[in-house]
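Omission of a single protein chain aside, the complex is shown with its protein chains in their original locations.
Labels A, B and C are assigned to the chains in the order they are written; within every chain, residues are numbered from 1.
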Amino acid sequence: MTHTVVVAGVGPGLGASLARRFAAEGCDVGLLARTASFVEGLASDIGADVAGDAVAAPADITDREAVADAFATVREAFGPVDVLVNHASGATWDGADVDPADFRRSLEIGPVGSLHCTQEALADMRPESGNDADDDTDTPSETRGTVIFTGATSAVRGRDGALGFSAAKFAVRGMAESLARELGPEGVHVAHVVIDGGIATPAALEAGADPDELLDPDAIADSYWHLVEQDRSSWTLELDLRPHVEDF
Amino acid sequence: MTHTVVVAGVGPGLGASLARRFAAEGCDVGLLARTASFVEGLASDIGADVAGDAVAAPADITDREAVADAFATVREAFGPVDVLVNHASGATWDGADVDPADFRRSLEIGPVGSLHCTQEALADMRPESGNDADDDTDTPSETRGTVIFTGATSAVRGRDGALGFSAAKFAVRGMAESLARELGPEGVHVAHVVIDGGIATPAALEAGADPDELLDPDAIADSYWHLVEQDRSSWTLELDLRPHVEDF
Amino acid sequence: MTHTVVVAGVGPGLGASLARRFAAEGCDVGLLARTASFVEGLASDIGADVAGDAVAAPADITDREAVADAFATVREAFGPVDVLVNHASGATWDGADVDPADFRRSLEIGPVGSLHCTQEALADMRPESGNDADDDTDTPSETRGTVIFTGATSAVRGRDGALGFSAAKFAVRGMAESLARELGPEGVHVAHVVIDGGIATPAALEAGADPDELLDPDAIADSYWHLVEQDRSSWTLELDLRPHVEDF
Partner (left out) sequence: MTHTVVVAGVGPGLGASLARRFAAEGCDVGLLARTASFVEGLASDIGADVAGDAVAAPADITDREAVADAFATVREAFGPVDVLVNHASGATWDGADVDPADFRRSLEIGPVGSLHCTQEALADMRPESGNDADDDTDTPSETRGTVIFTGATSAVRGRDGALGFSAAKFAVRGMAESLARELGPEGVHVAHVVIDGGIATPAALEAGADPDELLDPDAIADSYWHLVEQDRSSWTLELDLRPHVEDF
């Protein structure tokens, strides 16, 4: 089965690997990020290579209207969205002395941005919702969508010196748990992936990091794809991923 | 030993019990909440009864400057603050369809408001910090302050149909963990209390709830006071509290 | 890549599905359980159908020598074992009044039995270990084995009225975490699967359970197989699995 996927917060590291992997599986992928030139470049890259297709959908995810426009672009290209990856995150590495504006920005990009994208995706996954709640009582006969949140160790263990990041990542995990309980019976699979370790992004590798100590983004993408493929009788809410040598 | 305490987000239920309990132990208490008339009434009530004293410090905790003014009021009355209870929380009970404005408001009252109060309290607990970081290397010889966050079950288990509340409560727990790791070695005790169950507030009792199935706010206050009294050799980061009949 | 697998504690439900799935992927599977007639029947069933092969290895897993003999049988048939599923569990559903003999039996089948099987499997996965510890410093160039523990909700949340089961399931989870940290750097992947809900075993279906509310054992097997296939750069220690309608 093919899917229409939105990767929100796509960048040159894991986000790009996720987009490529979904496209390689034959999915059509909407690339949502703030920088239009980046997502346009990635979309044409992907389009040339694989079974699926990709479209650039530039947007600032902290802006509800911009997110609506971006989803409209994806829907116009490929139809209703049934897979969303909430992948954006942003944080300064500050502790108790963090500038409140920076702290707020972490919350805007993480929990608020994820809310915006999730609401747009759910409009496709649950088209009847909101129109007439009373009609919404039937259990669907199959999975109607998948929403995956990218988490981090700091989502399960508050990090010394990263107050805004810890707050945002915990908040997103709480959202995933709340949504999983609300949406599961309606046929929408919600999952949270705890990435524990550094990712072998182009930047990390250029900086000289040892690839054996990093998570390979293509390997991470295997587990995201597995989550999308899970039968609704046996859904995962949370899994962790880390390099075999990680000290944890 | 006596303390100067700020209870931020004090209301007629647990917040008032905490303030009374601290005052009964001889502490001076700053009552920080948005409604001036409420905190003024509570302050004169408390002042008449007990060993400690109380002062009203009305402020909207989402406003950094208003919080600074409120702390100035407390300092002027009682001197530097060494105990802070981050007790404010606010949320609509909405799920995936929550209005983004309400969702943001949950984050403003919980994590952002807590940040504002914590930064003001830390200015008293760590007076040297920020002036010259290099001087800040000595381990203090004793506890310099206590910061307690009031949490809920929804801080450890995302709640179906309470998306903003789950996000805010998770975020606050992440803040407590991050701050505990950062500030412990500097002599500041950070703790998070998971309140699991309904509290026997005046409103709950009037509505006819069975008091045997509720947490008695005075009993909760015992555990907050225990946290303040703990020796720094054996600090608690997190404890849960629930009625003996609670199904959990 | 093919594997030699031992499923320890294989029964007619999930254990049999796991064995069939591994065989369908081309693996050779040792079927370890107490009842010789059951594993012999299952082995001939599997042998007739699929790419891989199966051998019966009857043993009482609480008996260290019997486990050694069973692994010898598997090795003789298929060579060194590189995948182990610790699937056995046994418990009476008793609370505080549990007979201590029944409580001990839960610990024997769960943690002790898992230890016996894990030690045998590790003798194949880490052949040099024990001979000369000093030689064992090289990081292997690839995964040398996978050990999966089947867990339950009662492994993460102690269950009212199931004292021995809770003790055994928590113990096994502690073992998985301890072993993951010890063995990961040596190239052995250790994982723990939290199965949250009833499984659609033949017995459950005959008893009239609604299959839509149960975990399909073949769907569970998909996730076990995913764990075996994970690249060592991105290993999962723990994932949960539950039906989409599960109330949790």
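Here, contacts are C-beta pairs under 8 Å (C-beta built on N, C-alpha and C of every residue); 3 or more make two chains touch, one makes a residue touch a chain.
All values reported here derive from a predicted model rather than from experimental measurement.
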item: Visible contact partners (per top-of-document touch definition) of the missing chain; value: B, C
item: Residue in contact with the excluded chain [from C:14, C:83, C:167 or C:219]; value: C:167
item: Residue of C:4, C:89, C:154 or C:233 in touch with the missing chain, whole complex considered; value: C:154
item: Selected from C:76, C:128, C:182 or C:247 as touching the chain missing from the view; value: C:182
item: Residues in subunit B touching the chain absent from view; value: 139, 143, 181, 184-185, 187, 189, 200, 211-212, 214-216, 219-220, 222-223, 226, 229-246, 248
item: On subunit C, residues whose C-beta touches the chain left out of the figure; value: 64, 95-98, 100, 103-104, 107, 111-112, 115-116, 118-119, 122, 129-130, 154-155, 157-163, 166-183
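To be clear about the criterion, only the chains that are shown with their structure count from here on.
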item: Between subunit C and subunit B, distance of the C-alpha-averaged centres to the nearest whole Å; value: 46
item: Two or more partner chains touched - positions in subunit B; value: none
